[in-house]
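Removed: one protein chain of the complex. Kept in place: all other protein chains.
Take a look at subunit A:
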Amino acid sequence: MFNRFQFLFQTNISRESQMRAAINQKLIEMGERERLKELLRAKLIECGWRDQLKALCKEVIKEKGIENVTVEDLVAGVTPKGRALVPDSVKKELLQRIRAFLAQHST
């Protein structure tokens, strides 16, 4: 019983990642991924998220020292907070865009 459940669980995971891969492929093929990236970039600047991240980066740099800090330090130090700081409205809008796109191009 336990094994079967696990098996089902695993299949769903792999199907989910398959679906992700398929969606991503479509997005890239149609050039939509690039457009979404641009849209997201503009939105994040507009709402001040980029400035917040800049401040976070500066903190990491001050902590580690400008001579030693690497991109990895910045990524590690900033990513969790950065993700949390994205406003819900931006997330919603992007999701809507992706849904609309998929609806248009569903195979």
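The criterion applied here is as follows: contacts are C-beta pairs under 8 Å (C-beta built on N, C-alpha and C of every residue); 3 or more make two chains touch, one makes a residue touch a chain; residues count from 1.
Keep in mind that, in the parts below, contacts and distances are computed from a predicted model.
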item: Absent chain [UniProt protein name; select from "GPI-anchor transamidase component GPAA1", "Proteasome subunit beta", "Ubiquitin carboxyl-terminal hydrolase" or "Phosphatidylinositol-3,5-bisphosphate 3-phosphatase MTMR2"]; value: "Ubiquitin carboxyl-terminal hydrolase"
item: Candidate in contact with the missing chain, chosen from A:47, A:61 or A:86; value: A:61
item: Residues of subunit A (touch criterion as defined above) contacting the omitted chain; value: 17, 20-21, 24-31, 34, 38, 58, 61, 66-67, 70-72
